[in-house]
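Note sheet for the following structure.
Other chains of the complex are left out, but the ones given are in their true place.
In order of appearance the chains are A and B, and numbering begins at 1 in each one.
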Amino acid sequence: MLDTIIYAISITSFGMRALVIGRFQPFHLGHMALIKYILRSADDVVVCIGSAQYSHTFDNPFTAGERHLMISRALEAEGIHNYYLVPIEDINVYSLWVAHVEAMVPPFDVIYTNNPLNIRLFKERGYEVKETPIYDKEKYSGRKIRELMINDGPWEERVPYEVARTINEIDGVNRLKQIVKTDEE
Amino acid sequence: MLDTIIYAISITSFGMRALVIGRFQPFHLGHMALIKYILRSADDVVVCIGSAQYSHTFDNPFTAGERHLMISRALEAEGIHNYYLVPIEDINVYSLWVAHVEAMVPPFDVIYTNNPLNIRLFKERGYEVKETPIYDKEKYSGRKIRELMINDGPWEERVPYEVARTINEIDGVNRLKQIVKTDEE
């Protein structure tokens, strides 16, 4: 009898797959903390690399492939293996957004997001939506970190080591500095 | 009496079909007045639901299907049957815009619009373009009505009864309130 109850509980805690979506420009320590937080209550996590088709702008300097590499390396370095890493191209036809995500990722049970549009869209489709804790938003923000890169600030301490290594490999800081220059035209 | 008969005959003999394009977010009493105004000189009217692919944003909260339902119900409730209701997806390649509209709607003779771009594009294709009267623009404006929705103001009195009924059926006000929340990300 007790076995049955425990088994039921364990099933609940076992079967759960969570989804999280970010642009990860770049993947930083706040993202890492979020994934660890999610994995405390989910068996595995689908990490969607959003705006996958964009790159070479201030908002989206890195390609989906470069982000794939930095996130994968960072998670593996932390001993995290129970994740699915999936690029997702933006579509701004929001009535199709949830179906688009569903087609590209393994089936999932819950989505973690604080984005009001995603909250609404996934709830309208019947999904459980959970808010995410916020990790020192002033410090762990993609925009802030990109600004530090441009101004030769201490950006590397705000991202996992493997992310910094990857960005340096691809000459990412110089790319960012170049593309934000005011167009002379 | 004779005048009325002649007037009726002349309208019939014109065989005139008019076109009007709007986003109808939502369809309001100003739109209703406009359609009645057009039908005084046209046999039937093509009502294009513009920006048909968009939904779930402040500017375009309702889907094309939801707008189709609210407009159809409102016109039928007024005893208006001589209309064609056609969703049109935006294309921002303006050189194709008129051909795109022509392909999606029944042939038409005149377009009613105050939009300078539409005026130019349809005139360049040889269409007759007529300006539309304005019905208390301060009051009957989609944006104003959406703002009233968000602020629990008296939006329902500015739209046909059937429009309000439809929006309430689909939980439209809560959707709007949710999606305009500042993104916490």
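In this text, a contact is a pair of C-beta atoms (placed from the backbone, for glycine too) under 8 Å apart; a residue touches a chain by one contact, two chains touch by 3 or more.
None of the values given here were measured: they were computed from a predicted structure.
All protein chains share one sequence; of the complete assembly in this entry, 2 are displayed, while the total copy number is 6.
Rule of thumb we're sticking to: only the chains that are shown with their structure count from here on.
The mean-CA centres of chain A and chain B are about 40 angstrom from one another, to the nearest whole unit. Only residues 53-57, 63, 175, 178-185 of chain B touch chain A when the two sit together in their complex. Within the complex formed with chain B, the chain A residues making contact are 92-95, 114-117, 119-121, 124, 134.
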